[in-house]
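A single protein chain has been omitted; all remaining protein chains appear in their positions.
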Amino acid sequence: MKTPNNPYAPKLARIVETEMENATVKTFRVVFEDQAYMQSFSFKPGQVGQLTAFGAGEATFVINSPPTRMDYLQFSVMRAGEVTTALHMLKEGDLVGVRAPLGNAFPVEDMKGKNVVLIAGGIGMAPLRTLLLYMLDNRADYGDILLIYGTRSPDDFCYKADMAEWGARDDMKVVETVDSACTLWTKCVGLVPNVLLDEKPSPGNAVAVTCGPPIMIRFTLEALGKLGFTDEQIITTLERRMKCGMGLCGRCNIGEKYVCVDGPVFTMAELRELPPEL
Amino acid sequence: MSQLTELKEAIRKALPDLDLVLGWREGYDALHAPPYHIRRQEDLEHLVFGPMCVNNLASQLMHLRGKKVGIIVKGCDARSVVELLQEKIVNRESLVIFAMPCKGVLDVKKIRRALDIDHAREVHFHNGTIEITSGDKTSSVELKDVLADKCLRCHYPNATEYDHFIGEPVEPRVSAEEAAADPAMEELAGMDLTERFAFWKTHMNRCLRCYACRNSCPLCFCRDVCLADSRDPHWQSQETSVREKWMFQMIHAMHLAGRCTQCGECERACPVGIPILLLKKHLNAVVKDLFNYEAGIDPTATPPLFTFKVEEENIKEIEL
Amino acid sequence: MMASLFIVSKDIPQWLAAMAKTRKVFATQRESGAIIFKPYDPGREVVFERESVTSCKEAVFPQTKVLFSYFVKKNPETGETAGVAIEESLNKPAPQAVVFGTRPCGTKGFLTFDRVFDCDRIRDPYYTSLRERTAFITLACDRPGATCFCHWVGGAPDDPKGSDALLTPVEGGFLVEAVTEKGEELVNEARSLFAEADEKRREEGAAVRDKAKGMLTPKPDLTDIGPALEKRFRDLDFWEDMTAACVSCNMCTYLCPTCYCFNITDESDGQAGVRLRTWDACMSQQYSLEASGHNPRPTRAHRMRNRVNHKFWYHPKEYGGVISCCGCGRCVKHCPGSVDIRRILLTALERKDEDAE
Amino acid sequence: MSDVGGKELRIIGFLCNWCSYGGADAAGVGRFSQPTDLRIIRMPCTGRVDPLFVLKALVSGADGVLVSGCHPRDCHYSEGNYYARRRLEVLKRLLPMLGIHEDRFHYTWVSASEGARWQQVVTRFTERIHELGPMDSLDPELAVCAIRELGGENGQADQPAPASGE
Partner (left out) sequence: MRIGVFVCHCGSNIAARVNCAEVAKAALNFPDVVFATDEVYMCSEPGQESIRKAIVEHRLDGVVVASCSPRMHEVTFRRTVERAGLNRYMVEMANIREHVSWIGHDKDSNTRKAIDLVRIAAAKLRRDKPLTFKTFEVVKKVLVVGGGVAGIQAALDCADAGLDVVLVERKSTIGGRMAQLDKTFPTVDCSTCVLGPKMVDAAQHTRISLMAYSEIEDVSGYVGNFTARIKRKASYVDFSKCTGCGLCTEKCPSKKTFDDFNEGVGTTTAINIPFPQAIPKKAVINPATCLKLTKGKCGACAKVCPTGAINFDMREEIVEERVGAVIAATGYDLFDHSKYEEYGGGKLPDVITSIQYERMLSASGPTGGHVKRPSDGKEPKTVVFVSCVGSRDPAKGRPYCSNFCCMYIAKQSILTKDHIPDSQSYVFYIDIRAPQKGYEEFTRRAQEEYGTRYIRGRVSKIYPEGGKLIVRGADTLLGTQVEVQADLVVLAVGVEPTPGAGKLAEKLRISTDQNGFFMESHPKLRPVETNTAGVFLAGACQGPKDIPASVAQGSAAAGKAISLLARERLEADPQVSHVNPKRCVGCMKCVRVCPFKAIKETTGRDGLPKAEVIEAMCQGCGICSVVCPQGAVQLEHFKDDQILAEVEALCRTWVAKSCE
């Protein structure tokens, strides 16, 4: 029996497809069992969901498919702890629980008409994927799109098929980079912030969205500053340990803001208003 | 020169070479003396020492690894330090021990039971009695009635390991044999199995899983990565069932077997008065009996469960 | 408010028994020297003389709550997963409950829960289902202790906010005032036990309350506590000194009537399982520890900063200036290190004009 | 000798792989009949047997726990059973203080060739547990209740789950 609007209760969803992105990241495409719910389901790019691996628990992931493509919801799971390990064990046809959408989204309306610089590192590509696909599906609404995506080594890239497709498009620019040179890699070599400085995107009428490991973010922010981007023009997403996903359980707060409801998307200007506790 | 002045003087001299010294300061009333860090010479003015200095400062040492730390110890606290030295959690070279001979510390719960006081504004000790001023009322009680149980049976009032010994050593209050006689243990021993099972069930039912016992224990230095709230390994669920709570106390007790110095911090810390020290006292007696070993005496010894003898004199194999 | 009534002390058990007929009654009882809330048991004495060690959070926010159970159903022929049955515990209605003998500070603490769990943004069905069915009969405080500071945070020893009925101890018994309809109902159910309180008793009651208020120590002005704490945010030395006595246990938060943080964990055998909501504590190292090993609040100093800031800065900022501390003093009184949150506040206020570093 | 007195009780055995597990195998090979209450968990060495496994079993519903390994001096890893002996002896002496009969737990040494001895150990231990009867139970875990209520025979979930842990 279900209590209406019980925010703790996950909805059942079936895994329709899985894909190993790299050694530690597995992508799941899921569809709600309740067809009506699936049809009425809506979300905004950047919002997250809680996935339940029955038997292990819940963990938070961004919905990295765009709301413009609702055949399934896509989540990419990096194996790190108990729940993610349990999720990795799941196969096509298995059931998961989903609580979504949670949190806020990228300001896709405000970004309309602007040039967009996407800067991703590692698994940080996941939230940018949904944003990018959303923009590509509404291509006319946005200006120039530049994607800089860096990983440690060529094997670590996620969404390799997407990358190939985006790289082939002439209405956006893709720069793939790896931290250090290696054989058979003919594309860019260098750390993301340095590549960004080389690319020199203009801050004029632009928004930069960045997501990745903390160290990359730190230097990327510095680089964006050098390029002339203001705090209002820089958007990032935060990660915190989360449990409830609705601002109750306490742990994901930064000052009075809860990453799970007020985030995960923040502009740098917003972050500067919060206590420095990252 | 009073003992406190002497102590302050010793710390004053040592402080320049140390990151901090662990001591006690005056608390919100005269019966409480919370631990604090002496970093600067001027911090010394808050330093107090006396029967209200109940906390075992050795519990703090785990947090302070990597620093050069001074610590003020009572006799029983020193045993915890010795144990930490044994287990290499503390490096002797980066520790300066100021030993204070101790005549016993207060049990605030006993005072609350004995005297109806709300706010101990002033506390004075006159030979054998404690005089407490609360509001405009002053009442007194015999010190022996409000000392912590462990102090009534203390036979290690003086630290065995130290750099500075402040004042004169005090005589142990009781002999080792008298120390072994423990009314609480005798009470538990007097019960039959069913009664004991019920005893623990009742007590554990009250447990909040707040882990004050664990975190106050100087030897539970793995408190941040404790099995009780770990998912990998997954020993315990977060349920507040008697089963989980009791299981935790079993883990606590077994992990302390042969290591516990009986400082009593676990039991003192428990907000709901669960007599958890009983299990540890019992295991200490077992360890003493089996291995003739007492924890916290010799910094170079190996606790008995981390070693063995090919022939165990005191373990007789029992055939079914 | 209903007119004052009077009940003699020895009739209290009868009142409790009357309420216990149809409700779950929590009352303060002594166990091993500690006064705690336990389900009322006619065989056990109910004690009032001191504030209980535990708050009565358990009544509306149980330490363990099964959110739902689940079972992975199999096709009995093939063994393949056929579905997952999820059974929410909400389906079983919670019993009506009465909490008897909280102090005004503790009762008021539940208003913090109300603000968080039952607001425009979200309505937590587990909380509200219990909260709606729970009544609080509060005992006005006649002698604040060394650790009390309800008046610092907008409370008072006789503050009826959040209570359904308020008792005041007087000679031979208690003055009883129903604050809400629910309270009135509870009194009326055993109306024969109560007498109208005469003028003398009412005056005595007022005197008891005034005396208690008079015993309170002067209070500081906490208007600027938010900014003062903000000033100290980067001052980790400050927080380290303030937590020198802290052992980083969960006691302060578990005893606190306003702390509501929780954890969600699953327990399962791989096929059948439960999702549990259990109390959690921001003083625990694992509270904010991420799977990567990164911890934004790695030391007790960081964690204490968050705890104090949350009560006196973040929560007021979010909820119109209301401090989420009820001043009951449990965290001070029972802390194994006697960490005094008041000292932290006063020191922060003292240094509010001083910049960090 | 079949079942000891009808209804089976709940006995867990932790056996070291090298000696006692082999001893239990030898008992099987020799067709040395034994009571069937015991469920054996294979361990690499008694040195791996954390006394807490025993306690966990006893508070979780086991009526008896048996640990068996190589005789002293015969440990495959030289020293495992020496450590085990100390730990398990301490454990044995803790049990009565918890209100658990110390006879509910037994540790012993049985080599891979001692099938007959294994038969004796199992038989006597099982008899002893039957003399003691089932262990006093603690409240069942919530998770267990859920399994019971939801599990049913074919996994049909119809019963409501318990409300909470109040």
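The letters A, B, C and D name the chains in turn, as written, and every chain counts its residues from 1.
Quick note on the criterion: contacts are C-beta pairs under 8 Å (C-beta built on N, C-alpha and C of every residue); 3 or more make two chains touch, one makes a residue touch a chain.
Note that this is a predicted model, so its numbers are computed, not measured.
Contacts of the undrawn chain with the visible chains, over the full complex, involve A, B, C, D.
Of the candidate positions D:62, D:95, D:110 or D:129, contact with the hidden chain is made by D:62. Annotation: of C:72, C:264 or C:341, C:72 touches the absent chain (contact as defined above). When the missing chain is restored to the complex, the residue among B:176, B:189, B:225 or B:318 that touches it is B:225. Although one chain is not shown, part of chain D still touches it, namely residues 2-3, 8, 10, 12, 17, 21-22, 24-25, 27-29, 31-36, 39-45, 47-51, 53, 56-57, 60-62, 73-80, 83, 87, 119, 134, 137, 140-141, 143-145, 147-148, 151, 154-155. Hidden from this view is one chain, which touches chain C at 72, 74, 76, 78-81, 269-272, 293. The omitted chain makes contact with chain A at the following residues, 55, 89, 91.
Heads up, the rule we're going with is that only the chains that are shown with their structure count from here on.
If you average the CA atoms of chain A and of chain C, the two centres end up 38 Å from each other. Spacing of chain C relative to chain D, judged by their CA centroids, is 43 angstrom.
Measuring from the averaged C-alpha position of chain A to that of chain B gives a distance of 50 Å. For chain C, residues that reach two or more other chains under the stated contact definition are 63-64, 68, 70, 72, 87-88, 91, 263, 265, 267-269, 271, 273, 276. Shared interface positions of chain D, i.e. residues touching 2 or more other chains, are given as 141-143, 160, 165.
By the touch criterion given at the top, residues 22, 27-29, 32-37, 39, 55, 59-60, 63, 109, 113, 118-120, 202-203, 206, 208-212, 214-216, 223-224, 229, 231, 237-241, 265, 268-269, 271-275 of chain B touch chain C in their complex.
On the side of chain D, the complex with chain B involves touching residues 51-52, 55-56, 59-60, 72-73, 79, 82-83, 85-87, 89-91, 93-94, 96-101, 106, 108-109, 120-121, 124-125, 128, 136, 138-139, 141-143, 165. Within the complex, the chain A residues that touch chain C are 1-3, 5-10, 12, 33, 52, 54-59, 80-81, 84, 93-95, 97, 214, 239-241, 243-244, 246-253, 255-256, 261, 275-278.
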